[in-house]
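This report refers to the structure that appears directly beneath it.
One protein chain omitted, others in place.
Just so it is clear, A, B and C label the chains in written order, and each chain counts residues from 1 on its own.
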Amino acid sequence: MPDGPSKSRDRDRDADLAAIDALIDRLVPALTAKLGASHLGELEVREGDWKIRLRRPATAGSWNGEARRATDRAGRSAAGASGSPAHDPHRVATPASSNGATPGGGHAGHTSGTAGRPSHEHETRRVATSPAVGVFRPNARATVGTRVREGDALGHIDVLGVREDVLAPADGLVGELLTDAGNAVEYGQELLVIAVAAPAGAA
Amino acid sequence: MPDGPSKSRDRDRDADLAAIDALIDRLVPALTAKLGASHLGELEVREGDWKIRLRRPATAGSWNGEARRATDRAGRSAAGASGSPAHDPHRVATPASSNGATPGGGHAGHTSGTAGRPSHEHETRRVATSPAVGVFRPNARATVGTRVREGDALGHIDVLGVREDVLAPADGLVGELLTDAGNAVEYGQELLVIAVAAPAGAA
Amino acid sequence: MFRRVLIANRGEIALRILRACRTMGIEAVVAYSEADRESLPVQLADEAICIGPADAKRSYLSAPALISAAVITGCDAVHPGYGFLSEDETFAEVVRAHDLTFIGPSADVLDKFASKEGTRRLLGSHGLPTIPGSDGMLRDDAHALDEADRIGYPVLIKPSAGGGGKGMRMVRTPRELESAIKICRSEAKSAFGDDSLYLEKWLDDNRHVEVQVAIDRFGRGIHLGERDCSVQRRHQKILEEGPTPALGPAARADLAERAVRAVVAAGYENVGTLEFLVDRDGNPYFIEINCRIQVEHPVTELLTGVDMVALQMRIAAGEPLPLTQSDITLEGHAIEFRINAEDPEHDFRPGAGVVTRYHAPGGPGVRMDSHLYEGYEVPPFYDSLLGKLVVWAPDRATAIARGKAALDELLVEGLTTNIEIHKALLANEAFLDGKMTTNLLDRVGSAAFLAAAARA
Partner (left out) sequence: MFRRVLIANRGEIALRILRACRTMGIEAVVAYSEADRESLPVQLADEAICIGPADAKRSYLSAPALISAAVITGCDAVHPGYGFLSEDETFAEVVRAHDLTFIGPSADVLDKFASKEGTRRLLGSHGLPTIPGSDGMLRDDAHALDEADRIGYPVLIKPSAGGGGKGMRMVRTPRELESAIKICRSEAKSAFGDDSLYLEKWLDDNRHVEVQVAIDRFGRGIHLGERDCSVQRRHQKILEEGPTPALGPAARADLAERAVRAVVAAGYENVGTLEFLVDRDGNPYFIEINCRIQVEHPVTELLTGVDMVALQMRIAAGEPLPLTQSDITLEGHAIEFRINAEDPEHDFRPGAGVVTRYHAPGGPGVRMDSHLYEGYEVPPFYDSLLGKLVVWAPDRATAIARGKAALDELLVEGLTTNIEIHKALLANEAFLDGKMTTNLLDRVGSAAFLAAAARA
């Protein structure tokens, strides 16, 4: 989501953005390839009235002024997998161990470039996420290889004794569990993978 | 001058910068044309690991966090032309009235995009600037049409009673005076124009 | 003291609580909605946990989500901040039921002071002057009309629950009353889930002055002076200062002492604020109590040097007050400017979007409390407060000059803010004379203020 100078100009902005997207799309892959290798934090080039700045996304870890978006949720799932709700200063920002395996995450193992788009959007796999903050209790269906239909309950989240069902996001086969039974999970945390027949597309 | 992430990486940076300059040069004119018309302050596009931000340069005027560079000196000369050292809050930032006439300044009458390059660098005119802070005292040579040689004294700056000569920057004909005799001027302020035969080039 | 606190709020107050935790050596866990994933408190927290979607009802207003988050992150206390569930006695009770400490008054205390109208009677019985008002809640329109006649117009219709100007209307005639009362009921219903209303005598040209108190579990109480919040727009505070220019030193001390005596006697606990209207002749009338830390608490912190959030946590932890009244000395003058994402030129329409540039002012006597950073996207789902610029100086004139300079240094780009209205206020004669009344900004209109500033 690009910066907007002000609410009142959203429409012009969107128009212009759409227009330059083409140019950008042509440029960025080349730049990324060229610069992904270097260990630069930021580059800037000026010409005439305009300034172009390229910034590498946040290094996972403590506050450095950068948006983190998707890495954050990924971090949570990694943390959930660690099983304990005990204090871990870097828990939020830890990149998901499974990150490399998720396309669309972009280069250097970062996913923040995808600006909030859940990372499974472009995949032939879908992920069941947590509907609440609590403790993950998978049921019998939540075992690798089980065929499930969209909407099937794969278990529940125990929220102070109240159950919130975890539902299958699509028809398919249950794949890896991204966190163990009994783990503390946060809202939206990725719990388990459903391998679907046809690509879901980036709808 | 592009941003540098850190002293210790200057060399990599310069290499990378040189490499992407080509790409940028192809892109920027198109973007500028496309967006110069819009009244946006800033745009940003993200892809993968990279963020591209386009920012319109500072509106001349009070502090808005933008570098001003060339506009500033121009502003001073405009202010000098106003003749009085009296207080004027916007004096420093007033865009030069002669700005439109100076190429390399880029669009919308802004010159800060040229990031510190003196605006006469690419011109067939050269400008004699003030060697000191004080009062401008042009001599007889400093009259429109007079032929002068590089190094000729065109007058002096009175610095608390001490004279500092104003020298012709090149051979040529004296053109317009950019400030009046007796005006208070600052160091580096543009005083008068010398029209030169051949282009000086952007050396 | 607590080992680990769940911060059940967002924005600048979440950051403020986190900073208090840092100085007290307490771990801070920030509970956040999906819309606040990138917020500064989330990034600075020892741990952050997503509790729900952007919709506050399913995140910051969801007791189960917040308490579950506190339990699984191993917290021993919950700080509710202001707004949201900060004064909800049910939430306070459920927090306690899960062996967590609610950082605020106990459920019993919140319950006792939940009804504004009931609180008026209670504190009135303990010697606070109260504003003439209706005899209890309005049963129906007929009852409302009778009471309004008895009190005398103009009257103010007020909801028993909530605050922030919602469901509030001033009416000057029976006809206005009849039409306004319906709107107020529906507003109050939707905003607070409670449509009970009452009437209050409307004082023209009144000042809003509030007394900050702190009372420990052992019934020992102190006051920390007062704040003047007369600069309002539609009952919304936009600038607060202390001491109040409305009262002299003796009257200020007397008001503050009576306030703390009354709430101690009435059994209040924790930090709290007693709000008074002050009429043209300087007579104060108690109107309501706020049982939470307030947006404008930094004014008091700059005048007293006391960390109000730390004090609140100590009281909640059961510690006795570390200060006696004689330890509290008010020095100089402080002004807080609320920086909101709203457009003064377009009826203060709230805004959202990416902060393309942010530069905070600095130097002596300048404090900035803001969760903004460059590149942060302000979500459209919550209130419009972007932060608070607070200045201190030995005297009011110097504080105003310092405020002007700091507002000139402050840069917030990418969304429209009310910074210009603050600059205009500092050029406004009524404000400079210390004569602002709660209705002035609405009466004169923001346009006039901005125009005046342009001329200045």
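Everything below uses one rule, namely that a residue touches a chain if its C-beta (ideal position, glycine included) is under 8 Å from a C-beta of that chain, and two chains touch if they have at least 3 such contacts.
Not measured: the values here are computed from a predicted model.
The chain not displayed here makes contact, within the full complex, with A, B, C.
From the options C:35, C:287, C:366 or C:419, the residue with contact to the unseen chain in the full assembly is C:366.
Across C:118, C:332, C:380 or C:434, the residue that sits in touch with the chain not pictured is C:332.
Of C:275, C:301, C:336 or C:420, it is C:301 that touches the chain left out of the display. Mapped onto subunit C, contacts with the missing chain fall at residues 15-16, 19, 22-25, 44, 298, 301, 305, 307, 331-332, 357-360, 362-370, 373-374, 393-394, 398, 401-402, 404-405, 408-409.
Remark: the residues of subunit A touching the chain excluded from display are 41-42, 44, 55, 62-65. One chain is missing from the display, and on subunit B it is touched by residues 1-8, 62-63, 65-69, 72-73, 76, 85-89, 91-93, 132-135, 159-160, 162, 184, 186-189.
As a working rule, only the chains that are shown with their structure count from here on.
Relative to subunit B, the chain whose mean Cα position lies farthest away is C. The distance from the centre of subunit A to the centre of subunit C, with each centre set as the mean of the Cα atoms, comes to 36 Å.
Shared interface positions of subunit B, i.e. residues touching 2 or more other chains, are given as 41-42, 44, 55. Shown for subunit C are the residues in touch with two or more other chains, namely 354, 356, 413-414.
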